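A single protein chain has been omitted; all remaining protein chains appear in their positions.
Let's look at chain A:
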Amino acid sequence: MASMMQPQIILLKEGTDTSQGKAQLVSNINACTAVADVVRTTLGPRGMDKLIHDANGSVTISNDGATIMKLLDIVHPAAKILVDIAKSQDSEVVGDGTTTVVLLAAEFLREAKPFIEDGVHPQNLIRSYRTACNLAIDKVKSLATSIEGKSLEEKKSLLSKCAQTTLNSKLIGGEKEFFATMVVNAVIAIGTDDRLNMIGIKKVPGGNMRDSFLVDGVAFKKTFSYAGFEQQPKKFLNPKILLLNIELELKSEKENAEIRLSDPSQYQSIVDAEWNIIYEKLDKCVQSGAKVVLSRLAIGDLATQYFADRDIFCAGRVAEEDLQRVAAASGGTVQTTVNNVIDEVLGTCEVFEEKQVGNERFNIFSGCPSGRTATIVLRGGADQFIEEAERSLHDAIMIVRRALKNSTVVAGGGAIDMEISRYLRQHARSILGKSQLFINSYAKALEIIPRQLCDNAGFDATDVLNKLRQKHAHASGEGAPYGVDINTGGIADSFANFVWEPAVVKINAINAATEAACLVLSVDETVKNPKSESAQGDAAAMGGRGRGGAFRGGRGRGMRRR
């Protein structure tokens, strides 16, 4: 490769004026497009997955835009912006539409490229893009349909439609109804509470995905247990639950304390004193009337046997988040002492049971009074499979929560994008000046979504797009909800087929993509500290050499650009 490039590079060194900002801008745009190309094929129900090895050998198979971008470990400064917007779409805003946002941003940039090359000032483009963005968002808002004011049953089925749309493109798409219902139930269970960690997702390898189930309470894996544990009862109805954050173990009370005895006969009293401390603690637990004792710290063998004698179930070393979830679900509070345990701090639930799930035993608390928690136990044939299923469910949960809060949906399958595109084109014609061109290209960029959907499914994108444009051009507006029909390769009414997305996802995607595009456009020079680059080169000696080879000859310019 390097040998092939050699003459061109020499040419560069002599001819090109590197201080000019235009070349910099163009190369930034190219970098962004290249990154978007990686995730391009993951879009839509026929999207493919990526298998990524990272440097320390762990492997991820994913369809989630944000996950892929994160794992790619991108270092190009302009391309990093795309990673950031994907991340923000994922974590802060909605959790879904991460591929969409990257694609849109890259497409805006690609459309801008010819203008930049023709010498349009980037700021002009930016201004028009911002205008177009605002118009687009207004249009989305006006097109959105509200699901507010429906009965719970109706709302549930509508929400599950939204969840199904996002699950469509994932590995678990085959069981989308099953999982969509599960997700909707889980989200409704935790109510409008903002604490997402109240939905626990537990992964148990083995079984098929239909064996996954939802617990309207908390479930966690059996913790490490000492001898005597098996003699405890494993099922309770309406037990009182005591949650602790102390160790129940026979141990020295104070570190570094030392006892000196001068009289051997006192020996026994010291031993007894220690035993009494632990027995007193245990006794208080029993006195409180609790039937299930959970602790974040260890519950020793002595305590295990003590509880077993008194028909009490105990589990030590429960993970912090699980304990918090039990606390929220059962209405109890976590105690840091066993003194003065009153009834109010004890939680309860309808059924507590230890159950076999696959190869593991699970502690399951169900029918909790406050009902503010839900746990999804995921099953699947391989670890990678469950990992990916978890990511997909995360997306679906976020979507449902968003839809529940904002309660407006738009048609998916590229329908909304086509409609905005049409609207912007129409609007552009009423504008005098250069801006008309720019808004037109913005409108064209939006068509990437349906186009990519077709490409991924192996359809003739141009053909389908023409049909869509024609449908959307109807003056009556009846064609507005038409999108790509992924099954037949034609077009169909997405809204009627229940391909729905929450409006907020789309709004945010358009907004973030425009912002990112504008940001990249407004940069005309990157100054990179040469020292840090050499340090990097040392750290990754191999990488440094490889890079040096590629830039041989064009070194001066290469440095400045980056």
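Please note the rule applied: contacts are C-beta pairs under 8 Å (C-beta built on N, C-alpha and C of every residue); 3 or more make two chains touch, one makes a residue touch a chain; residues count from 1.
Everything below uses one rule, namely that contacts and distances are computed from a predicted model.
Comparing "T-complex protein 1 subunit epsilon", "Complex I intermediate-associated protein 30, mitochondrial", "Protein YIF1" or "Cytochrome b-245 light chain" against the UniProt entry of the hidden chain yields the protein name "T-complex protein 1 subunit epsilon". When you scan A:L237, A:I259 or A:A496 for touch with the missing chain, the hit is A:I259. Interface note for the absent chain: among A:I147, A:M209 or A:I364, the touching residue is A:M209. Within the set A:S142, A:T336 or A:Q356, the residue that contacts the chain not displayed is A:Q356. Counting over the whole complex, chain A has residues 1, 4-5, 8-9, 11-12, 26-27, 30-31, 33-35, 37-38, 41, 45-46, 48-55, 57, 59, 61, 63, 72-76, 79, 171, 174, 205-211, 226-231, 250-254, 256-265, 267-268, 270-271, 273-275, 301-302, 305-306, 308-309, 356, 358-359, 380-385, 388, 457-458, 487, 540, 542-543, 546-547, 550-551, 554, 558, 562 touching the chain that is not drawn.
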